[in-house]
Structures are given as C-alpha cells and as structure tokens.
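Every protein chain but one is kept in place in this view of the complex.
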Amino acid sequence: MSTAPVKELDRVVIRFAGDSGDGMQLTGNRFTDATAILGNDLSTLPNFPAEIRAPVGTLAGVSSFQVHFSDHDILTPGDAPNVLVAMNPAGLKANVKELVHGGILIVNSDAFTQGNFDKAGYATDPLEDGSLEGFTVYKIPMSALTAGAVKDMGLGKKQVDQSKNMFALGVMTWLFHRPIEPTLDFISKKFAKKPEVAAANIAVYKAGFNFGETAEMFVSSYRVKPAKMPPGRYRNVTGNQALAWGLIAASVQAKLPLFLGSYPITPASDILHTLSNYKHFGIRTFQAEDEIAAIGSVVGAAFAGHIGVTTTSGPGVDLKAETIGLGVSLELPMLIVDVQRGGPSTGLPTKTEQSDLLLAMFGRHGEAPVPIVAAYAPAQCFHAAIEAVRIAIKYRTPVFLLTDGFLANGSEPWLIPTVDSLPDISTTFATEPNHEGEFWPFLRDPETLARPWAIPGTPGLEHRVGGLEKADGTGNISYDPDNHEKMTHLRAAKIAGIAKDIPLAEVDDPDGADLLVVGWGSTWGTIGAGVRRVRKNGRKVARLHLMHLNPFPLNVGEILSRYTKILVPEMNMGQFSKMLRYEFLVDAKSLSKVKGLPFLAADIEAKIMEMLDE
Amino acid sequence: MSTAPVKELDRVVIRFAGDSGDGMQLTGNRFTDATAILGNDLSTLPNFPAEIRAPVGTLAGVSSFQVHFSDHDILTPGDAPNVLVAMNPAGLKANVKELVHGGILIVNSDAFTQGNFDKAGYATDPLEDGSLEGFTVYKIPMSALTAGAVKDMGLGKKQVDQSKNMFALGVMTWLFHRPIEPTLDFISKKFAKKPEVAAANIAVYKAGFNFGETAEMFVSSYRVKPAKMPPGRYRNVTGNQALAWGLIAASVQAKLPLFLGSYPITPASDILHTLSNYKHFGIRTFQAEDEIAAIGSVVGAAFAGHIGVTTTSGPGVDLKAETIGLGVSLELPMLIVDVQRGGPSTGLPTKTEQSDLLLAMFGRHGEAPVPIVAAYAPAQCFHAAIEAVRIAIKYRTPVFLLTDGFLANGSEPWLIPTVDSLPDISTTFATEPNHEGEFWPFLRDPETLARPWAIPGTPGLEHRVGGLEKADGTGNISYDPDNHEKMTHLRAAKIAGIAKDIPLAEVDDPDGADLLVVGWGSTWGTIGAGVRRVRKNGRKVARLHLMHLNPFPLNVGEILSRYTKILVPEMNMGQFSKMLRYEFLVDAKSLSKVKGLPFLAADIEAKIMEMLDE
Amino acid sequence: MSEGNGSAVAVEVTRKDFVSDQEVRWCPGCGDYAILAAVQSLMPELGIKRENIVFVSGIGCSSRFPYYMNTYGVHSIHGRAPAVASGIAMARPDLDVWVVTGDGDGLSIGGNHMIHALRRNFNLKILLFNNQIYGLTKGQYSPTSEVGKVTYSTPLGSLDYPFNPVSLALGAEASFVARAVDMDRKYLLDILRPAAEHKGSAFIEIYQNCNVYNDGAFDLLTQKGGKANYQIRLVHGEKILFGAEKELGIIFDDGEAKIVNVADVGIEKIATHDMHREDPSLAFALSRLAHGPSSPTPMGIFRSVVRPAYDDAMKDQMDAALAKSGAGDLEKLLFGGETWEVPAAT
Partner (left out) sequence: MSEGNGSAVAVEVTRKDFVSDQEVRWCPGCGDYAILAAVQSLMPELGIKRENIVFVSGIGCSSRFPYYMNTYGVHSIHGRAPAVASGIAMARPDLDVWVVTGDGDGLSIGGNHMIHALRRNFNLKILLFNNQIYGLTKGQYSPTSEVGKVTYSTPLGSLDYPFNPVSLALGAEASFVARAVDMDRKYLLDILRPAAEHKGSAFIEIYQNCNVYNDGAFDLLTQKGGKANYQIRLVHGEKILFGAEKELGIIFDDGEAKIVNVADVGIEKIATHDMHREDPSLAFALSRLAHGPSSPTPMGIFRSVVRPAYDDAMKDQMDAALAKSGAGDLEKLLFGGETWEVPAAT
C-alpha cells in the first residue's frame, strides 16, 4: 500500500495530451465523469485536430482534454494546467509551454524514442536535456506496463497499444482519489458485446491504479473536496447533450412533436446523434442530403404542425440563409441551432469561435429579422433551447440559437431541474375561421402580432402560403407598394415586440463601477472569472451578460448609459460591440480573440485592469 | 396638316400603362430612345408584375413605363406624370391617382367596355362618370384604328390587337415631336425575318402619327428642346446594359479574359443575356444549374486566371454565401453583382429595394470581410463595374457590386467615355518562386497585403489552396491558434487598407449647412432632386453620396463630424444608417421607404424640411 | 338546437371544391391550365378530404399551381419543393402530399432534392411540368432544352446535352416513373390516377407547352396524327406498338430497346411492357427510345414497383421504439444515468 501522504487542494487543472489515436478525449471524459460524481465543480475543454487520425507522433496529430475541478464553484476550464499527462513527445511539446511553473508532468516514457522526437521536432530527448527542470516529472513506461497487464489475454499489438490510455487513467484515478466504479461500469457497458476487450481494458485500468498505489513513485497523492454547490441532483453534461435534452424538454412542454432535419457537421453533429436515440419521445430525426434540404424539411414539418429544428455550424448556416428567409416570410415557428466554429470558410472546424453573430442578424436578403438567443454555459444550453423554442412557437418565427464549439464539447455539473419547474410553452392551432366566416392566415394576434397556425388536416382552414409578399390579413399575393411597407414593418415590429416578453437584463455591479464588461455566449464563465480576479485586486468592475441578442431586453440601453467605459470581449473581431454601438450609440470597446480557443481569465483581467488604469 | 399650336415645355413626365401583354415596356423604350436621340436629358422607371402575363384587364396585370425628359439636366424619372397613356381601364385605375392635376390623359376608348370595368373594379364608366374632371382627356378608339390600318395585310385578330401599342406610340411621337426614323429602323430590324409583321407594325405606327397630325383632336402639340449637356457622344443605356459593358471594358483594361458564371434571376438576368453576345471579346458566359454552381465555376475560373464574375439578386446571394467565404479564404479576385429586389424571400421580384447591404457586409460565417461598391445611376454602373473589378484584381478578393431593380431597368443618356480615359487595371501573375527558391502562395505584397496570383500552367509554382486556415506565408494548412488570429487580422487589414486606394469622399455643401443627407446607390438622383428643391426653398442642406461602402473613404468620419444632423434615406429599414452609427458613433437618422418603388423627390424634400424645422 | 344543424347531408364533392378563389395568372394559352383542370378534376375521385391534401411547389410559372388549388399549399423557394414536401410527409403520414415543379425548378436548381426524394421514396406525387424552358424568368434554356437552343442566354445556341427526366429518375431509383402531355386530359388522368394511388414517390414528367417562350415544343406528339405516330404508349402487359396501323413496335435486343417494323420481325418478337418489373433496366431501355420529343416518344407508366416509403419506414421505426421503450418520460430521462446528489447544507 502506498505510503505517500495525501495533500488537500482546492482546485486542480489537468490536461491529458497525446496522439489523436491515443483516446485522450475518452480518457478526459472518464476522468471528468468520476470527478463529477465525487461532487466537485468542474469545467472541461476538449481540443482536437480536424483530421480523424492525424499523423501519429506529429504536432498536427495532438489531441488534448483539459479538466478543471474544485471544491468551490468555478467558471472556466482553467487558464493553465497544474498537471500535464503526455502520452508522447508531440503531446509534450504542444502543451508543456502552458504547464504552470512547478507543475506535475506525467509521461509515457516508452514513447520517448528517437523516431518520435523526429516527428515532434525535438532535437534532443526532452526528458534528458534538462529542458523540463522546474516541473516534477514522472516517467512511466506505460506501453510496457500495459502490455504486461494483458499479456495472457490474447490481444493484438494494436489493441494493446490502444488501451494504454486506460493505464494513464488508472494512474490519475489513484493520484487524485477518484472513484473507480464509474469507469469500470462504463467499460463493461461499452464493450458488452466484446467481453474480452472489456476485461483487457479493466485489467489495464486497474494496473494503472495499482501502479500508483504500489510503485512508490509519487511523493504525494491529492484530494479535492466536493464543492459546496446548491443542493439537488446533479449530472455532468456537455453543451451539445444539454441542448439536445432541452429540445426534448421543449417538445414535451409544448405538447408538440419535434422534427429535426439536419446534416452532419462538426461540432454540431452530436445533437443529431443524441436526438436520434429518442424516437420514443415522438422525435423524428432526418439526416438530409444537405443543409438546404434539412431546413427545407423543417419548413414542411413546421407547416404541418411540428416544432421544426435544424442544427448546424457556420457553413451550414450560409446554405440555409435563403430558406430561413422563407421561414420569415411564411411566419412559421422553427429553430436554427448554430454551433459556431472557426471561420471563414472551412476554417478551423474543430475549434471554437463566436463569429456568426452578425450572420445570424443579417445573413438573408431583404428585411428578414429573426430573434437570436445565445447559450452561455454547457448546462445552460438546456434552458436556452427551451427559451428559443418558446419564442419560435409564440411568435411564429424562425429563431437562431447560438452556441459554439467550446460550449458544445465542454462539460460541467448540472443541477437537474424538475420537470415541474419547466415553463409551459404550449400553443393552440387555429381551428375556426377568423374573419367573417373565412380563414385569413395573416390576421395577427393584436398583442404578439403572431399569425394563426392552421395545420393541414383542419377542415375549412385550407390556405396557401408562399414567399411572395402577402396582403396583410388575407395572405394573398400582393404587389401593392403600401402593403409591402406595412408588412415589412409588421414583421419587424413582431420581432422587436418580443422585448416585452423576456426578462430585463441584470447587471452584476456590487460596488458601483465605472467600467462595464458586456458579453454574450460562451465567454460567460471566463468573463466571470476575470471579473472576480479584478474585484479580488480590490478594483471595481460591473458585468452584464446577455442571452437575448435580438431583440435586446428593454433596459439594456439604460444600463449601458450608466457606465463611462464599456468593454466587450468576444471571440471574433467585434461583432457584438458593433450591435451595441449602432443600437445605443455607446463607445463599446472590443476585446477580440480569434484563436480558436476560449479566452483565459487572465486575458479578461488584464484588459479590465488596463482600461481601469487608463 | 395639323393646325394645333406647338407649346414649348422644359420638362415632361409621361407614363404608358396597360396590360402586361400590351407591350408597354417596348412602347416606353421606343419613346425613350427617340427622346434620347433628340438630345433631351431623361430618366426612366419601368414597373411590371412578376407574372409573365398576369390576367388580362385586371389591376394585377398592369404594366407601366414612365419617362421623364427635359431641356436641362434631371436626376429622377419624375414624381408624378404630366401625361398618362392608358390602354385599358385597369391601366387607368392603377395610375390615374398619380397624374398631376390638369394633366393629359390619353385612353384607348375601345377598351372601355363593361367587361373591362368589371375586371378593373370600376362600378361605372370612368370616362363618363365625371371622375376624370380636372384632366384633359383624349379618347381614341385605338383598337379600331389599328385594325383599320392593317385591314388588308392578312394579320390575325391577336396580332392586330398586339400592335395597338404602336398606334399609341405613333400618337405620342407626333404629340411630342419625336423623330420617327429610329422606331421605323427598330421595327424593320426586329422583324427582319417576318417582313409582313414589320410592315404591319410600321403601318400602325404611322397611322398613330398621322392620326395625331390630322385628327384635330389635340389642342396643341409639345416640344422639349435638347438639354444643355456636356459635349460629346451620347447613347441611352439601362443600368444592366451599362454594367455588362463595364465588365467588358474591365476585361479589356485588365487584359484578362472575363468568365461569367450565372443563373437567371429577375432583375439580373439581362446582364447574362447581354454578355452572352460578346464572345468575340473573349467573354465566356455559363448558365449554371444554380447559383452555387455559378459562383463555384467562378472560383475555378479565378484560380485559372480569369476575371470571375457572377450576377444575381438577393435569393442568389444567400445561396452564394458559403462560396464567397471560400473566395475570401482563397484570396482570389472575383465579383459578385447583386441587383437588389424587394425581399424578404421571393418578395417582390420585379420591384426595387436596397435591402441587401448588410447581407453583403456580413452574410457569411466567420470573419470574412469583402469590399462593397455600390453603383448610383444607370449609366454609372459602367464605371462602378470597372472600379469593382479593379479592386478585386488588385487585392485578390471577392468584391460585391450592388445595384438594384431601379438602376437595372431604368435608363438615362450616357456621355460615352473614350477607351483612353479608362483606367489601366491590369495585374501581373506570379511566374517565379518568391521565397528562397520556393513558391509561397500566401506571401503578401507588403503594401496592398495582396497575395501572389499564380495560375496553373506556370511551371515551378504548383501549389494547393483550400478553405482550411492557412499558415501565413506558406499557405499550408495550419491549426495554430496564433496563426489563425494573425491571418484573420491580415485579411481584415487588407480590405481596410483599400481605403487608401479610393478617392476621398466629396461633400456637396455650397452654403455651409447643419444637416447632411447621406446616401448610397440608386437614391442618388432622387436625393439630388430633393436637395435641389430644398435649396430652391432657400434653405441650406449638404449631401454626401458614397460609392465605396466597405471600406469607407478615409475622410467620411471627419465629414460626418461637421454636421449636427444626419439623414440617411434608404429603400430599406435603415441598414446603411446602422453602418454609419457603429463605425462613427453619429446619430444618423434613417428615412426608410420599403415600397418596391424609388423615393420621390418630394419625400426627400419633405423630410429634410421637417428636420430643418425641428 | 337550431334547425338545419341536425341532419348530416352527404354532399357530393366536385371539381369545383378544389378550385381556390385566386385568379389564375398564367398567360392565355399556357399548357399549365390544362394540367390544373385535370388535377382539379382528379381530386374528387381520390376520396381524400380537401383538408388532408397539400400541394407544394418551388418557383416558376408552374410553381404557382398551389395557389389555385383549394387545399393546403406551400409556394416555397426555387428548387426546394421536394425538401419542403418531404418534411410534411415525414411529420404527417396522414396527409396526401403533391409536388408541382418545373424543368428548371425540379431538374436544374432542385435536381439534388429530386433524386434524393426519389431514392428515399417519400410518399410524394411529383408533377414535373416540362416546357423545356425557363418561363418565369422570360425564356432561358433549361436542362431539358435540346442542344443548340437559341434563347436570351444562349444567342448562339445552347451547348448542354439535356437530361432525359425519365432516365434520370430511373437512375435515381424511382419506384414510379411516368410521362404524359398537357393536351390530352384523358390520358393524363389515366396516369395521374395510379400515380395518386402509388405508395412512395411517383414521378410524372408532363410535357407542357409554354406558348410564349417555347411554343410548339411538343407539336410532334400533339399534332394531328401525332398521338398514333409519335407517341409510343406503354400499357402494362401489352405489346408495345404504335403507328397509325400499329405497324411499328419495340423489341429488346442485346441490352437495348429498338423500334422495328412489326412486319419485319413478327408480332411475337415484340416486347410486352412490364411496369412492375423489379429491375428498372427494362424501363430505362424504353426511356432511351427518344431523347426529347423530336422522334417517336414513349409515354405512359415506365415503372411502378413497390418499395418501402421512407416516411412509412420512419413511422414504423418510431412505433417500434415506442413499443420497446414506452412513451418517453422526461423526468426519467433527466434523472436517469450517472447522477449524484448534493445534500442540503445542514
């Protein structure tokens, strides 16, 4: 049994790094799930190349997974890792520059061969050349130990090699006192049909764990106490999963079937994958031939009375533009989910960015306004999805729901809401003529300006809708100039009017600051962490984070007017700041980061301090 | 011979109105061409339904053509007609409300039948019920007179009916002292292969002319002297024609072949049609299967060393979004011409609007900036096209050229430029390695930031380009975070830097006004006319009209800062005013018109006066 | 209860019930009128309630069709009708969904949705109005125009080799493929009727005269004597014969179909049409007898086979999932799997 002492830590950032074939995402996810169950607060950041399996051993092929966990509430996946697990030289080289000074480095020493040095571009062996001084380095011959653990189990060389990540996971499980059961369960389930593979993986995992306990290599092991979190039942979720479940919940709460028409694209595909499993919730998923067909089918489903949803990323949004415009013209409820990634063009498909905001606002010909809802944390994608569907249904309009690669793949513990606590977002279909014995499909509700939703199968309400301009009321084709202007204003007023139906914005300003940081989307956690640090420095700063980006809550202008300095951090070139500027004529300064990676809390802190000192 | 006295007028607005099958567009165009040759200044406004031949006799089927001509320079097709030619009751009903008080009304009395009253929704015969008091009404049985003119020429009833517009044209030719030769020539050429049809049309045309001269019906005829215009050779052109010719000129001046990949769409198709006739200029025109293929072929042609151009309208721009983003990423020269029409969706396809500006700015995922050039008058489309191609070639970038339905179909006299006066916009292809014996496709010109254009066929410069992020310099695929940020900034800086390479904006402010009217695109003429009127009222107003919308000329901010009031008239809901607001933080007020029709000078005048009096 | 509400009178449904109140806005003489009349007259025969019928179209002259049908309808955007219609079909298997499209709408910009709809075999009746021209945009050539066509966009003649829509549909695995012509209402109805009853996608190419931009394109088939001499009418189970005296016929020879004089080969050699043939090769070979209506052209139903419709299969899959897992329970979903409890602080 290990004699290593146990140290208590309040938070740790661990990064797993290796080849894209090394299973780093799976390792990270397993570690995270065990951590979640232990009751730590946590936040994760996966990072992987666009190729399925980029060349083995090269920098281009490095895949990593960072998890930040703590005994208190945290907001980000952490700026810099305290612990780096490097499965090969490339994984080391690509990540070691971010490891904190004095941090722990665990390497698979078997992978530190001349061939791998060459591939990674190391002139000398980093384990020997002194370049890693300043870190606590643990060299573990994981490949050999893995092979030893499954020696008699009849696995092929490739299979053995592919399970060495389980060894690393075992070591880390021991080192950080994580429970082993969840991982054992997971392996058994995953390989239920291949018991020999399950057995081998379990053997390797346990070998890793036992290695930690028995090898007397580690000077201490570490414990991070559960975080004091609001009471209730929790689970760990990624943004994509929360979003998919939010859509299911929206369908239940609207009492309407959900139709998903989608075309696979990174990083949105998982929403399609997840929803495909819930047919018993009455959810139809359709993988179309392209993005245009996907949203075309959504228009049809919406006309037919379903909640039509399409999920995609930037390139797909481009393609859907014309059909979204049709949706605006037909005034049918539907949802466009854009999981943003690095652009322009194919760009950085597996990396995160917030650069589709103005596309969502303006990316259709003609005057075609649509509401925009932006999720701001992985678990919060659940509620954002329900809210977006609520608006779509109530106002009979396409709605954009923006998330991004960081939210989509990142995870955090989620206090599961009870179904009772979810809003009723149901609606009524038209069943009767609404105008002197006739049915007028464009006779609006005077309050919401929404038009009636009369679905096929309803006798007496047969009607035709189309993309040509329609006469106010009857909906018949109309080329009348005044009518066109009227309809254009009505469509705009309907969307603008949603402002009355969303909560006022709440500014976080305990100290009466002069500087306001305004954000949207996934920067929520990092801005929060940055603001905390500034306040810890004893300086005043206020923050505002918006979920409704079109229309804005009614009080945003008033809030902005209270501050002399406004800072808008965004993972783009300043798109949201443009919106604040044209809407409120305030001198919103943009803090831009376009690296395919989230901000660090330090980035935000530094910029705030700079502006405070100006 | 007519004894009617001749009156001199300084300007006249005539509107021809009838069924879409009545040939009103042709009649208007013929009258216009004869007017142009006479040396009047002029401006035209065609207006027709989206259906090919909307139902005969109904309001929906009315097609009209307005021409404004004068002995001085004019800027607009005229707010209200002085003369209305109505070929049927529907044509009368749809247009008479705009005829000036005391105006002349010429009707085909044969069409004023009970059946046609019913179709047009007239309860009583408007020619008899006194509702036309206040106008000078001429009732001419045109159908009968037409039939008489061709009695022995063996035409079918339908053919006879279809030539009655020639009778109206003949009458108007006489009434306004237009030359008859151009129309005789035109008819002979048009029906060269059907001499009997030509003869009949000529007979009818002459019959109309002679009717005017001999019928002693008209109290006077009218003459409008030639306008005092700058000396030189003129021709009458529509915006689409001028644009097509501008592209030909750009090809000649760039010494590069032009490749047009397009898909038909109203109101852009005529550019494709026109260019299809100039194969001997080395111009390739390709009607693709859709807009995406059209611009796809343009990317290919640009890669291969041609000037790639695609022409479309709003719905087509939507579809091209993703490929424009590819063009931004590949940094290849290409031109996207958007002839804007009424939106959203199919909207009002034959009407005008300026509602694609923010689409051009932001309608692509990721940070994908492109320059925008906006033409402002029909003939000026020629120069706008050359300028847009110049920027595309010099900066290796997709460029948007915005026009609209009003510019596209409207016409005006054009002082033809000599070829010598056109700019040299040629470029050089890369022919040699540019970096230590290698060819780096993304090694930029330090001044323009443009990358080298190395076309296939050049030995030694073989290279691959793609939509994934590229390493600065080499252009190899790169997922490096810092490189992505650098490239994003470089792409933005390249476009922003064009500002140094375009003329400073010139403000028209003779009197030192407080109010500045800022416009773009086809509102140029009307804003000019409105401003003139205000100044005639003795009030001060300044104006600025921009052709370069991204980037802006360097001095725009400075100009705006000089005025306390800024008015931005646009045929949309305030898109350009948003751009001025976010860019310069000025309180630009929007004057919006979204009726599918151009502003009237009176609209502009009224709003300026209102703001001046505020 | 007031009088007159009590007794349910069986009202006979007629063509008029399917005529909407919208003014028809095609050019006088356009072939679209005849097709509209035929479809309106077919509707009462089908015994499907008006409210359960949806017509979906794209953009083009032909695509104005839904406005004139007193049913539910969507006039969508250019080329996307099959996609929109597929969404309706999947969402609502209880509805009867028709697609009306043109040669430009359905084969040019919309070609991809068309071929995918056909392979998936959605329950859609697809009427492709082929006038071999772009009508609405005023006369450019289309993917079915003959090579060398002079139009506004091709003043020196088009260069494109056209699609044969029937061959394309067969290559795309269509389960029902037919061809008709606007002018012959009776024959059109003979084809529309089985199409309406077909489970899955029914693709019907309808030759339609655009008298403004491509007048007379189908004269060879519709002129006097054209029906007998230039329409090779396919009748299931019957010998494929045509000509005034049925003196011409079709044989299959070495992998292709050929026109022969019956007298030369003998009637027994003449092929018998088999529209239910699983293998589409026979239908495909027949489709190659003419490439455009410029020679004797096969008409009628080339193929009609049974294959599961996508939307039906989707419904079955959903029903099976429901049967297996029971109706979804949101509470169970959210609280199932790996969760943990954070106790209230004490």
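We just call them A, B and C in the order they show up, numbering each chain from 1.
By definition in this document, a contact is a pair of C-beta atoms (placed from the backbone, for glycine too) under 8 Å apart; a residue touches a chain by one contact, two chains touch by 3 or more.
This one's a predicted model, so the numbers in the text were calculated from it and none came from an experiment.
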item	value
Options B:Pro417, B:Gly473 or B:Gly497, residue touching the unrepresented chain	B:Pro417
Identified contact with the non-displayed chain, of B:Val85, B:Val160, B:Ile292 or B:Ala529	B:Ile292
Residue of A:Thr32, A:Asn88, A:Thr285 or A:Thr488 in touch with the missing chain, whole complex considered	A:Thr285
Missing-partner contacts on subunit B, residue numbers	33, 36-39, 182, 226, 228-236, 245, 248-249, 252, 257, 259, 261, 278-284, 286, 288-290, 292-306, 308, 322-323, 326, 330, 415-419, 456-468, 476-477
Absent-chain interface as seen on subunit A, which is shown	21, 50-56, 58, 60-61, 263-266, 269, 272-273, 276-277, 279, 285, 287, 289-291, 315, 345-346
Contacts of subunit C with the absent chain, listed as residue ranges	108-112, 115-116, 119-121, 143, 156-157, 159-164, 167-173, 252, 254-257, 271, 274, 277, 279-282, 284-286, 288, 307-308, 310, 313-314, 317, 320-321
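Here is the rule we use: only the chains that are shown with their structure count from here on.
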item	value
Centre distance in Å when subunit B and subunit C are each reduced to the mean of their C-alpha atoms	39
Subunit A, residues touching no fewer than two other chains	322, 326, 330, 466-468
In subunit C, residues with contacts to at least two other chains	59, 75, 77
